[in-house]
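Quick one: this structure, given as structure tokens, is what I'll be asking you about.
Of the protein chains in this complex, all but one are displayed in their positions.
So that you can tell them apart, the chains are marked A and B in the order they are listed, and the count of residues begins at 1 in each.
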Amino acid sequence: MCLMKSGICEMATTSISIAETPLVALMLERADDALILGHRLSEWTGHAPMLEEELALANMGLDLIGQARELYTMAGIAEGCGHDEDQLAYLRDARQYRNLLLVEQPNGDFATTIARQFLYIAFADPWWRSTMASSHPTLAAIAAKAEKETAYHLRHSSEWLIRLGDGTEESHARAQAAIDALWPYTGELFEPGNPDLIAQRVCPDPPTMRVAWNRTVDAILAEATLTRPSADGILRGGRAGRHTEHLGHILTDLQYLQRSFPGATW
Amino acid sequence: MYTQGLNNHDATANDTSANSERFQARIDAEERIEANDWMPKAYRRLLIRQISQHAHSEIVGMLPEGNWITRAPSLRRKAALLAKVQDEGGHGLYLYAAAETLGVSREELVDQLLAGRAKYSSIFNYPTLSWADIGVIGWLVDGAAIMNQIPLCRCSNGPYARAMIRVCKEESFHQRQGYEITLTLARGTAEQKAMAQDALDRFWWPCLMMFGPPDSDSQHSDISIQWKVKRFSNDALRQKFVDATVPQAHLIGLEIPDPALRFDEATGHWVYGQIDWDEFRQVLAGDGPCNRDRLAARRKAHADGQWVREAAMAYAEKRRARPAKLAA
Partner (left out) sequence: MADPAIPLWEVFIRSRSGLAHRHVGSVHAADVTMALQNARDVYTRRGEGLSIWVVPSNAITASDPADKDMMFEPTGSKIYRHPTFYDVPDEVGHM
């Protein structure tokens, strides 16, 4: 059912408005995380440090874009305004995007990309695993698929982080710099979820993931001979649509054709 | 094709030793030549050059299409394009590995590319200026590549032939996704159709050039055919491509940008106009619209990745030195 009062949600030419129930917001948060991180990984295409890793980065990007597509479709159904995956991805402004600030941070050097992937996935993997028990059957099904993918991402990014941290002096310095630079964005991972959704067991509450995240991060950083920054991650706002300057540029690329040729089919 | 530069090189192999005769007899009997088998030096050189040019083409070919991954107009298109460009990276990888069986390392081959000493297909030195270019590249460039690669699956060199079998199997979706994009645009708004026609106008002639110089120019493809590396002449493959493609364009209401194009009832072939071979030679010599950008992008990726590769090797070395402390 469409919750928009007018019944006509929007014209195709401008940004769409979303009737954001807590469930719709949850789907969009997770979909936006996956799309923006997948988009960032896809920027590596043709520029990776070795050919084999070129394929690995694309595989992770494809996993994430696939997760985003399923989540957007599910959000559209939950919203009931007839929005499809592309309208949700291509016709919302930066202020309507709900992804974590962490995932929109630029690729930087390979260490930054690996650190970003690791810090996010160390949260997303246990979150999806726990969401497999969701009372929402579609979300549970998406979680079952996503968890297998994130489990591999966690292994891949952990091993690279160890390799870089414990590789050469240069790679160690770059890996530490990447962890330090991204650390302020990690607090946002644990922002509390909607109490009703938690009570209805639709998804786990992010703060409950902190123990698992700490365990993974501490173990891998130690093995990588990297130091965990002492300060807590304090930068946040993504879930409320207050982003870093980077997201606007991502959307400028991502949405360019849909915005330039309103209503066209591709 | 992806190895069009070969036609300009000499491949003299008038070796008359008994080995050479036995080798030719094996080729004539359609036997595959494997890594450890005896082969004439010129055959080895020819194969290394052809396979590495082919590999370089796949790798450089990721750049023009990669240019549109972040701007793909729908999530379905974005995923398909990313998967397609990823496949090209994979194809480059298979091909480098096939070349390595001939006694050359990937590092050497990459160095040749980055130093500007190796060639790759001229087509990737043209820019992708609109989304329609992605459709037309998939449809025409991959279509042309398939024409060339299917016969290569029966190439006399075992590792190359096996790599091509894998490549052809994976590539079957590439041309279809390109044609589907072009078809959607051709049936879309007036602006979209114009975009598709513009892309076809710009890519048609460079695609015909992909098959390499006319047979009358290339005296050296004979040895390639004698050794069953190549099975059809440049002009034969080019004609096959034109015959297959023209009706596909007409079906979706696009015009081939060739006023001289006509169907010859007598031969059953489409007759096409004069190809601008000066442009072809210019692009091959390094002066196409994007040669400098493409090489610069590859050099930057390689240079930026060096510390990563060094770190991976250093870590592997450390771990070998302390086997008790295996990673989790």
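Basically, a contact is a pair of C-beta atoms (placed from the backbone, for glycine too) under 8 Å apart; a residue touches a chain by one contact, two chains touch by 3 or more.
Small disclaimer: the values here were computed from a predicted structure and weren't measured.
The hidden chain, counted over the whole complex, makes contact with A, B.
When the full complex is taken into account, the listed residue touching the unshown chain is B:166, out of B:76, B:166 or B:231. The omitted chain makes contact with just one of the residues B:45, B:76, B:106 or B:281: B:106. Considering the complete assembly, chain B touches the hidden chain via residues 34, 36-38, 86, 90, 93-94, 97, 100, 105-107, 110-111, 114, 163, 166, 170, 302-303, 306, 309-310, 312-313, 315-316, 319-320, 327. In the full complex, chain A contacts the hidden chain through residues 50-53, 55-56, 59, 155-156, 159, 163.
The rule is short, and it goes like this: only the chains that are shown with their structure count from here on.
Of all residues in chain A, only 35, 39, 42-43, 45-55, 58-59, 61-62, 65-66, 68-69, 72, 85-86, 89-90, 109-110, 158-159, 162-164, 166-168, 170-171, 174, 219, 223, 250, 253-254, 256-258, 261, 264-266 touch chain B in the complex they form. Residues of chain B that touch chain A in their complex: 59, 62-63, 66, 69-79, 82-83, 85-86, 89-90, 92-93, 96, 106, 131, 181, 184-185, 188-189, 191-192, 297, 300-301, 304-312, 314-315, 318, 327-328.
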